[in-house]
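All protein chains but one are shown in place.
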Amino acid sequence: MFEYLLKRLSVSLLVVLGSMTIVFIIVNVLPGDIAQMLLGDTISTEKANELSSNLGLDRPLAVQYWDYITDVLQGNLGSSYVNQSSVQHTLLINLPSTIELTLTSSLIAVIVGILMGIAAAVYRDSWIDSVIRIISLFGVCTPTFWIGLLLIFVFSVHLHWFPAIGSGGLSHLVLPSVGLGLSGAGMLARLVRNSMLEVLHKPFVRTLRAKGIRESTIIFKHMLRNAVIPAVTMAGMIIGEMLAGSVVTETVFSRQGIGKIIVDAINAKDIPMIQGAVLLTSVFYILINLLADISYMYIDPRIRKMLRPSTQ
Amino acid sequence: MGTLLKLNQVSIDFNTRQGPLRAVHHINLEIGTGEIVCLVGESGSGKTITSLSIMRLTDYEGAVISSGELMFDGHNLASLSQKEMQELRGKRIGMIFQNPMNALDPLFTIESQLVDSILTHRRVTKPEARKLALELLQKVGITEPEMRLKQYPFELSGGMLQRVMIAIALSCDPELLIADEPTTALDVTIQMQILQLIRELKDTLGMSVLLITHDFGVAIEMADRIAVMYAGAIVEQGPARKLITAPEHPYTQGLIRSVQSYHSHSEGLYTIPGSIPPLQELPTGCRFHPRCAFASERCRQEEPVLALTREQHQVACWNTAEAGQAFAEYATHKETAAPINNLAALPAEDDLLVDIQQVTKTFPLRGSLFRRSKKAVHAVDNVSLRIYRRETLGLVGESGCGKTTLGRLLVQLEKPTAGTITFDGQDVSSLSDREWKELRRRMQVVFQDPAGSMNERWRISEVIAEPLHVHIDLNEQDRMARVKETMKLVGLNPDWHTKYPHELSGGQLQRVCIARAIILKPSFILLDEAVSALDISIQSQIVNLLKDLQRELGLTYLFITHGLDVVRYISDRIGVMYLGKLMELAPAEELFTRPAHHYTRALLDANPSMDPDHHAQSSISDIELPSPIHLPTGCRFHTRCPAATERCRTEQPELREIRDRHWAACHHPL
Partner (left out) sequence: MSVKSIATPVQPLRIKRRAERRFRSVKSRHVLLALSVSVLLFILFSAVAPGWMASHSPTEMSESILASPSAGHLLGTDQYGRDIYSLLVYGSRQSLLIGVGSVLIGGLLGSVLGLTAGYRGGWLDSLIMRFVDMMMTIPGILFAILISATLGPSLKNMILAVGLSTFPGYARMMRSQVLSIKSAPFIDAASTIGASHFMILRRHIVPNCLPPLIVMATIGTGTAVLISTGLSFLGLGVIREIPDWGYLLSLGRSYISVAWWISLFPGIFISFLVISINLLGDELRNLLEPRSRR
């Protein structure tokens, strides 16, 4: 068990290193002259070269890469092109707000998604199923920023229930979380419905019925637990998507957070800031998936057993 | 003896998109208190759905009891609500299913699944339920029950899981136990143990048993009464012994004759022509008439109903008189048939085709990141075997014995870890790609699952022509001609070449596979469980086809199977494998009449026979098969062998010739 954790953790570290490399490659190797882009087309080449050397962009790639990796591993994400402020500092200030949004929207996604999935599977081919399938189809197929706008229009502009924009207390969190959570809920509901239906045809369900176990016990104790196993990995990915989706949602609601920083950085062509924000997000993404993997063990004894050093 | 369960004119329909589809038609069946009734039938006979209907589990399978009543102790089960049924299920009626490996929830311990069942129906506290669970496991003969309680289903073997299933079914002392093919997924030695257990428990608890099976041998072994189902109807039922010795329905007769002909030495097995009709295309009148030798005009028009012909014996047939007489003639004739002297008839052992020398195959287990695992599965361990031209070498053994791996090594689907394989004088491992491709033309394979072994998106003609594409440059016309000619040779209608695999039945698909295997005129065919998945009436047709083809084309077969009757009939010589080792090798009749190895003996003893006077038995201890990862020292079989000595525990016996052409690897041969 401990060995497994260690192993998973080391793999995750490798993956983080890998995604750092990918981010580096995209930013530095793909065609596109950063200095030129920063200054616009009107500026002379000399000016651009000067800026390049100021930013250290004219050094050999390998050197840049090495510096970048060692810097990041020391917790230094560089400084902003725009105002020379420290990237990690800016990000850390804004991180809590994004985490808050991700957590609340993930909570909504997981709870609503699983409940809808169960209901759709239990009442399959009924109107309940149809309604849930339509809702989840909309959730999956509708841009989150548009849902956000609709929510603003209905609940703030018209009903004045919640504030439309800005960050702050719980009331500011409701609309963004719902808007973001809905798409995740849609994805999860579809997955849970499918895996519930798959479990429904497993022979052990027939055994449980033959034992005279109550149908509700069969559904909630046995089927759900079996159906949730594939959903756990998916939930990990969906929470990751929430994290990424918060970029857009924060923009819609003018919320403070990593997303807003990314958008501002995009407009200012502030590459180190974008790079840092993407890296931070993917580290969280990896962490979430690690947690999903670990929670597997608590649900599935087969995996637990595989990991236990053999006793027999 | 009172009647416990009575099915009265029960019909069951499947709900399909095209409307209701009749799966079971007007069946009558009675089970008395303390009686074992066997429902025997081939696939599609409706036996399983009948068993599910008693528990009203049909409601969950998209089926409906559309008419009739199921009287159980004064209640009509067909009219109870699901809630009322819940009270009965598990409490008064217990049920066990075909594949114990997936019949238990994989995420809960054995204990929790047993305790749940007890707590649902009995007013006991949780600690009491735990105690009861332990007692139950002891009662069904599970070793180390305390440990097993804490384990999960995937940690137990199939045989043990079926015992657990029985324990669950018996947890509330039911009056009726329904067992749906309880041993089909298990090895023959384990099967016998499970059947014995069911019989013992029935006697001690005084319950009734409804046993569903496709295997007449199992039915004869167990049943007080037998009911035979065909295509959704019961065609004959009556006391077991009389039903076997004097069957009156032509279908029952046909089945019994096909099974018995495996033990005769006649040329060709007895077969029932045709195939089982799908439910959508049931014939008019008697549903068996298209395959029946006695069919008359009346049979085509009018459906026969079950009628009493002798005491307690009912048959649904218009021509029982003729049929009965024909069977009586067969029975007297059978007894006078003389066994062939098998040794003399063996092919000469001078023309060596395949020479397997000291072949070993191990599959390493994956270790973890930090520790390289030294453990490995020893699938085949130092096996030497020769196959002579034009002979059929049978290879039998239980699951995990390595027989399939040996076959795959031979046709190079796997590479051996050690040892050499020579085919027709050429060492196959030393061949270049081109030489190897040439050799492929001469060795072909037929697998167990005919549907899986063809690309389902291809037409039959494309499937059969695949070897031609690979090896011979033919124009479309010549190729089609070859395909059609081969289809005729294997008994397929050549006009079917445009069909897709899903349009054919299992038996027909296996003919397609055989056609593909012989189209290049090979000299050797590996038959890997090639007939094991087929129904008995289809199986004998395919076995006959294989025999005919062998004669006509001069083929050599390696016939791998777990079915003892088939291998005895088709093989010239038979090898017996156990945990990767070849234990015994002898001419077929010699092996069956005078087995030398204790394992062979145990296998034969456990094989249910068609003889109602002869009971199969388990002559080995109840210990489970050791895992191929942790092999026993010395003789692999010593842990289960009744004659094991200290020497067997330490010294591995070598294969040696103990009689003329009879080899065995045993320190103390029989």
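To keep things simple, chains are lettered A and B as they appear, and every chain counts its residues starting from 1.
Going forward, a residue touches a chain if its C-beta (ideal position, glycine included) is under 8 Å from a C-beta of that chain, and two chains touch if they have at least 3 such contacts.
Note that this is a predicted model, so its numbers are computed, not measured.
The chain not displayed here makes contact, within the full complex, with A, B.
Summary of contacts with the chain left out: across B:437, B:488, B:594 or B:614, the touching residue is B:437.
Within the complete assembly, B:471 is the residue of B:263, B:386 or B:471 that touches the hidden chain. Considering A:62, A:141 or A:159, the position touching the chain not shown turns out to be A:141 (whole complex).
The residue from B:66, B:264, B:296 or B:384 that touches the chain not shown here is B:66.
Listed residues A:205, A:227 or A:286: the one in touch with the omitted chain is A:286.
The chain omitted from view is touched by exactly one of B:255, B:428, B:445 or B:549, namely B:445.
Although one chain is hidden here, its contacts on subunit B can still be listed: residues 8-9, 11, 15, 17, 26, 28, 59, 62, 64-69, 76, 78-79, 81-82, 305-308, 314, 411, 413, 436-437, 440-441, 443-445, 447-449, 452-455, 457, 466-467, 469-471, 513, 516. For subunit A, the residues in touch with the chain missing from this view are 15-16, 18-19, 21-23, 26-27, 30-32, 34, 37, 125-126, 130, 137-138, 140-146, 149-150, 152-153, 157, 164, 194, 197-198, 240-241, 243-245, 247-248, 251-252, 262-263, 265-267, 269, 271, 274-275, 278, 281-282, 285-286, 289.
Quick note on the criterion: only the chains that are shown with their structure count from here on.
Taking each chain's centre as the average of its CA atoms, subunit A and subunit B sit 51 Å apart.
Listing the residues of subunit B that touch subunit A in their complex gives 52, 55, 57, 60, 82, 86-91, 94-95, 97, 99, 102-109, 116-117, 120-121, 152, 154-155, 165, 168-169, 368-370, 630. By the touch criterion stated above, subunit A contacts subunit B in their complex at residues 3, 7, 10, 202-204, 206-215, 222, 225-226, 299-302, 305, 312.
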